[in-house]
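Have a look at the structure that comes next, please.
Of the protein chains in this complex, all but one are displayed in their positions.
Just so it is clear, A, B and C label the chains in written order, and each chain counts residues from 1 on its own.
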Amino acid sequence: MIESSVIEAQNAKRAADLDADFDALGAKLARRGVDINALVERAKTFGVAVPSWGTGTGGTRFARFPGAGEPRDIFDKLDDCGVIQTLTQATPTVSLHIPWDKADPSDLLAKAAQYGLSFDAMNSNTFQDQPDQAQSYKFGSLSHTDAATRAQAVEHNLECIEIGQSLGSKALTVWIGDGANFPGQTHMGRQFERYLASMKEIYKGLPDDWRIFSEHKIYEPAFYSTVVQDWGSSLLTAQELGDKAMCLVDLGHHAPNVNIEMIVSRLIHAGKLGGFHFNDSKYGDDDLDSGTIEPYRLFLVWNELVDAQATSGLDLAHMIDQSHNVTDPIESLMISAIEIQRAFVQASLVDRDALKGYQDDNDALMASATLRGAFRTDVEPILARARLETGGAIDPIMTYRASGYRAQVASVRPKVSGAGGGIV
Amino acid sequence: MIESSVIEAQNAKRAADLDADFDALGAKLARRGVDINALVERAKTFGVAVPSWGTGTGGTRFARFPGAGEPRDIFDKLDDCGVIQTLTQATPTVSLHIPWDKADPSDLLAKAAQYGLSFDAMNSNTFQDQPDQAQSYKFGSLSHTDAATRAQAVEHNLECIEIGQSLGSKALTVWIGDGANFPGQTHMGRQFERYLASMKEIYKGLPDDWRIFSEHKIYEPAFYSTVVQDWGSSLLTAQELGDKAMCLVDLGHHAPNVNIEMIVSRLIHAGKLGGFHFNDSKYGDDDLDSGTIEPYRLFLVWNELVDAQATSGLDLAHMIDQSHNVTDPIESLMISAIEIQRAFVQASLVDRDALKGYQDDNDALMASATLRGAFRTDVEPILARARLETGGAIDPIMTYRASGYRAQVASVRPKVSGAGGGIV
Amino acid sequence: MIESSVIEAQNAKRAADLDADFDALGAKLARRGVDINALVERAKTFGVAVPSWGTGTGGTRFARFPGAGEPRDIFDKLDDCGVIQTLTQATPTVSLHIPWDKADPSDLLAKAAQYGLSFDAMNSNTFQDQPDQAQSYKFGSLSHTDAATRAQAVEHNLECIEIGQSLGSKALTVWIGDGANFPGQTHMGRQFERYLASMKEIYKGLPDDWRIFSEHKIYEPAFYSTVVQDWGSSLLTAQELGDKAMCLVDLGHHAPNVNIEMIVSRLIHAGKLGGFHFNDSKYGDDDLDSGTIEPYRLFLVWNELVDAQATSGLDLAHMIDQSHNVTDPIESLMISAIEIQRAFVQASLVDRDALKGYQDDNDALMASATLRGAFRTDVEPILARARLETGGAIDPIMTYRASGYRAQVASVRPKVSGAGGGIV
Partner (left out) sequence: MIESSVIEAQNAKRAADLDADFDALGAKLARRGVDINALVERAKTFGVAVPSWGTGTGGTRFARFPGAGEPRDIFDKLDDCGVIQTLTQATPTVSLHIPWDKADPSDLLAKAAQYGLSFDAMNSNTFQDQPDQAQSYKFGSLSHTDAATRAQAVEHNLECIEIGQSLGSKALTVWIGDGANFPGQTHMGRQFERYLASMKEIYKGLPDDWRIFSEHKIYEPAFYSTVVQDWGSSLLTAQELGDKAMCLVDLGHHAPNVNIEMIVSRLIHAGKLGGFHFNDSKYGDDDLDSGTIEPYRLFLVWNELVDAQATSGLDLAHMIDQSHNVTDPIESLMISAIEIQRAFVQASLVDRDALKGYQDDNDALMASATLRGAFRTDVEPILARARLETGGAIDPIMTYRASGYRAQVASVRPKVSGAGGGIV
């Protein structure tokens, strides 16, 4: 844990600068008729879930280079999540992955309570084989040609719901790697029908106050076709399942050049947007830290979300979904949470009345400038003040480094040997 | 017109070789239990519509380099379409574009009858301004913020239906360029709602035995967002309109890397695939000749279509949609029609029982090899025989060149001056 | 022309706010040890060339929707360029396109002098046919199979040099559309050799104090292959020509996902980076306003340029290269110039010593944060102050609109009829 004395000492060093920056920004926003304190309160309402597995060092197809003090189990992971929440005050929930995080529910709840954390959407895993598994997922899971394999995958998802119920979760996210590596390997229509039939079985077991999220991805691990390859297939799935079924969009799961904020808008139109997985990417599903590659794209996604929240009360599950290969995962998750929160606050700054006026007048230049003006506003003082007022750190990264947390856990968590990637 | 004596003379030169090739292929197919003559009959059932405007030389954003003997009007275009049908016997219909092709319906019908041609889907145009137009489409048409502009665009589409009715057409294809060049220029949700409202107005005017096709395209002429940008938005459109509304897929209108045959499969699943526009492309909507860049992709699309036709009686509108910049358009249209027909026949050769067996067994290698085996079969003798038996040319290109048609029309159709592209 | 009284009146309205913002930013930067006034001086050194043709409304392949008061000739264009420079003080040069801008050199010099403008790199045009042209460029220009066509294209480039010499220009930019629409249409190796031979002829005519820029583009107007398709081919060209030959990078001319700032870095390494064309894009060569789609990418390009200027004295030609379809071109060019200047100043704010330390320590997180910190700094007060101190407008767009310039020129420049695009 991070001692509050460490946080206070670090904050003390930065308080005066923050005050100055905050006042200057406050004055500037006031001239535009914007109340900075309202934005601070708004920033405090923000929360994004941390994926439990994100606290470990990820790998690529080629190799995995472990870091120091990697979490040994879900309890270590929750300790790390606690650090992130303590310092950023922006990540009040954790998203579990089954079977990786299986443990006694009461122990999980107790550990989470230590940090004021609760549990977000559950994630099932039918893209890997577990040691004790009867049927292999080598050729698919929920859409497999073999009924027994499909039944096993359905059963696993039902178990995830059951575990989630004991933890207070209210949603199940389903992402599968099923697909094909060759034209002809599968009959794409029949495979989709099998997938839908399996999903309907899972849906039957979904409690009334739960939602099920269908997550699409264009490719990987299948390299020719993927069952739920884009938002169109995800939409068909959510439509066929029913009202509790929604679509989840991951920023890195699209074809090159695709306008992702537009997909957000379309799913909002269809009443089927249920969640968003944040990360950043340049090429494929790169799972890089949010806001580090194309920060304006992140802002444009939030521009749609904030707009919809204002007009339709959109209720969305947000999760960070990244793989950290060359950084301390705790640091990367904090940076990501802050960047996502930053875009949320910047999007909240958009003058929507003015924007609507420009849009109605087809004043493309000023409409565009209105968005850029909000994006350009350096809202760091707002974020820092929100953290400060809720017990977090003005500068989470520097405070974390000052705390010596990583060295401390490295001394008790044994070194993990460098496992290879998928390449033999 | 192409004199039948020219065709006969040319065919005579090639008849012996064709017989030899046909017999060899027949023997080979017979060993696989396939009757070559049944394939010839199947090839004869094939037809793809020629777009009237495809007979002119296209241009790019940068320039247009006119060719000799370009058609002056729709009647010249129909003459050119007649040549294509005469020689290939694979293009029995023509698709008109309004207002470019407006003319007295009885004159159109008479001219078409000369060549045994009929009229396929009508195409509206609200992506360009016409000289006498009250409202400009600079900032959109069916989705414009201004009600009068939307009404004008709706009215134009209704007129297209009316014209089509007088010509025996049974479908309207709607593609619009509406979108935005800047983030923020339009509210993407409200813009889509305006689009849907306009489409519903058009749908009201659709005769009972007509279909309306929604055609998507990822970008161009709008470069940040497009109202109907992908098959998901197209599907939402068709779903909201009703049973007579279907989606049309154009091979060149997708993001890079997208699996197009999978979109075909998904729309078939949804009961919403209505048509396909053929061409080929390497980068964007390049509108190159069908089958000249990625012939296997064309085959894989047909593999889905033939499969669905066999199992569900899929009834699809097919059209060539290309722009010919460096070739004689008549030659390119003939090549395209033949390549599309080739893929159709090759896909008809797939041993679907064997394929299903491999798929059920997850024998990815043999499933894939089954498709490649069909694709690898050189079905040219089947295509040539089908043409020969229906009065066409064994070698349409060489026969066309021998006929001197281009030089002949060049002598009566005045030379068009080289207009620039959109670049000033 | 924009009356200085208009500028002064507009500036007066915004002076107090600017002072407040400037002081707040100055205080903040001072805490980091950065002198804001030095940055203002640095901003004043910035200049980017305006392309003469950018002052007209562009079009797409589908249509061109003309705007009011479009320039009739190069003198109108220079008037518009004068407005841009007067208000932004960031565009002291104009880049001409031949033959579009052919006129008496002394008249051009006189008109430019009116606004304190001078002439940047010359641009040749062998991608369109001119009315009086002996050989057509339909199948290529500098790389054409026909020697007479190549000679004509070489001659045109030599004429551009000659005109440029009379105007004080010191560079020739060569971009050609030569390529192919079909595999096999050209022999790619021999075509490249013909191109190089032609370029060598042009190079022979290059004055000693001139440079020739080779500009690559992945596709369009050719849709299968392009002679100078990427920086590799551009580099080979510059290497074979000699020391006066350099490469020019246009932000929109790359394959999807390509890391453009890395190309900048590699060409700097090779000693062959000569110029950069600014714009923005999401899909292809969209030619959208600079900094409106991916502002961070623009910053990252400048991060490389500023770094290289500091260490190696890189001397680069900068030009805006955009097509404005839905905005007033003067407004778009001003926005672009400002966004480019913004990225330049932000990149100048990067703490390069700290960055180098993080890089040497493989502290990826802090290295990345260092760049983001500079990018996040809202340097608008610096840009506005630089404009104010050099006679420009604090807010160029609002000042331009207040001036009524567009309405004024629309009253004397006749309305241009809406020409179609390349689509027939």
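Following the convention adopted for this analysis, a residue touches a chain if its C-beta (ideal position, glycine included) is under 8 Å from a C-beta of that chain, and two chains touch if they have at least 3 such contacts.
Owing to the predicted nature of the structure, the values given are computational and were not obtained by experimental measurement.
**Q** Which listed residue, B:Ala38, B:Leu365 or B:Ala407, touches the chain dropped from view?
**A** B:Leu365
**Q** Specify the residue from the set B:Asn11, B:Asn259 or B:Asn279 that touches the hidden chain.
**A** Touches the omitted chain: B:Asn259.
**Q** Which candidate, A:Ile36, A:Ala121, A:Met199 or A:Leu288, sits in contact with the chain we can't see?
**A** In the complete complex, the chain left out is touched by residue A:Leu288.
**Q** Using the touch definition up top, pick the residue from C:Arg32, C:Lys204 or C:His269 that touches the left-out chain.
**A** Spelled out, the listed residue whose C-beta touches the missing chain is C:His269.
**Q** Touching the absent chain: which residues on chain B qualify?
**A** 17, 20-21, 24-25, 27-28, 31, 256-257, 259, 282-283, 289, 291-297, 326-328, 331-332, 335, 362, 364-366, 368-369, 372, 375-378, 380, 397
**Q** In the full complex, which residues of chain A touch the absent chain?
**A** These residues touch the chain not displayed: 53, 56-65, 100, 127-129, 131, 136-139, 177, 180-183, 185, 218-221, 223-224, 256, 281-284, 286-289, 292-293, 323, 325-327, 417-424.
**Q** Could I get the residues of chain C that touch the absent chain, sorted low to high?
**A** Residues 138-139, 145, 180-190, 192-193, 218-219, 224-225, 229-233, 235-236, 254-259, 261-263, 265-266, 268-270, 296, 300, 303-304, 307-308, 355-356, 358-362, 364-365, 367-368, 370-371 of chain C touch the chain that is not shown.
Going forward, only the chains that are shown with their structure count from here on.
**Q** Determine the centre-to-centre distance between chain A and chain C, using the mean Cα coordinates as centres, and give it in whole Å.
**A** Averaging C-alpha atoms per chain gives centres 39 Å apart.
**Q** So what's the Cα centroid distance for chain A and chain B, whole Å?
**A** Here the centre of chain B sits 42 Å away from the centre of chain A.
**Q** Check each residue of chain B and list the ones that touch at least two other chains.
**A** Residues 138-139, 180-183, 185, 218-219, 224, 256 of chain B touch two or more partner chains.
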